[in-house]
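With one protein chain removed, the remaining protein chains of the complex are shown where they sit.
And then chain A:
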Amino acid sequence: MIEFFLQPWPWYVAGPLITLVMFLLFYFGKTFGVSSNLETICAIGGAGKFNSYFKLDWRKNTWNLIFVFGAIIGGFISYQWLTPNEVIALNPQTIQDLSEIGIKNAGQSYLPAEIFSLDALFSLKGILVLLLGGFLVGFGTRYAGGCTSGHAIVGLSNLEIPSLIAVIGFFVGGLIMTWVFIPIIF
């Protein structure tokens, strides 16, 4: 049992467990969706002074902030106790492709040092990449009306056409970034 917890979990374990998370939130009367927390945090941070949209009654979203706080703690717990090493069994082709565009040691840890290390963080290019990526995610998810949880998991499970269109959009954007821009940026 302990052995299982310490190994990476295969997709057929993780996928159904994500469905369980979705179900539990429905069971407790809520709907799974992480990105609306971005608006809630903006509202708490005083964004209502600049835009009346953010004068929303964010207290009704408290449950979701608590959920996200739990996710942060879940990340901490898995980092501290459940991940003896972060080596990822990537496709060797992926490792080679990344090495050709200057991203070394792919799969030796969860994140590439070229983007997430302190050196990257304290360089102008590094900080711009992080800021831009975050901005696109935040802007896009609110424009599309949901992210991977709200659209790809809940929306597709509920056979919603808007979610299918959004998920197609996620892939169009992701493919353009991966195949066209990432080789230029790095």
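In the analysis below, a contact is a pair of C-beta atoms (placed from the backbone, for glycine too) under 8 Å apart; a residue touches a chain by one contact, two chains touch by 3 or more; residues count from 1.
Criterion: contacts and distances are computed from a predicted model.
Note on the omitted subunit: UniProt lists it as "YeeE/YedE family protein", one of the names in "Heme exporter protein C", "Formate hydrogenlyase", "YeeE/YedE family protein" or "Peptide/nickel transport system permease protein". Chain A meets the missing chain through residues 5, 8-31, 34-35, 37-39, 41-42, 45, 47, 50-51, 53-54, 62-64, 66-79, 82-83, 88, 90-91, 93-94, 97-98, 106-107, 110-112, 115-118, 120-121, 126-127, 129-163, 165-179, 181-182, 185.
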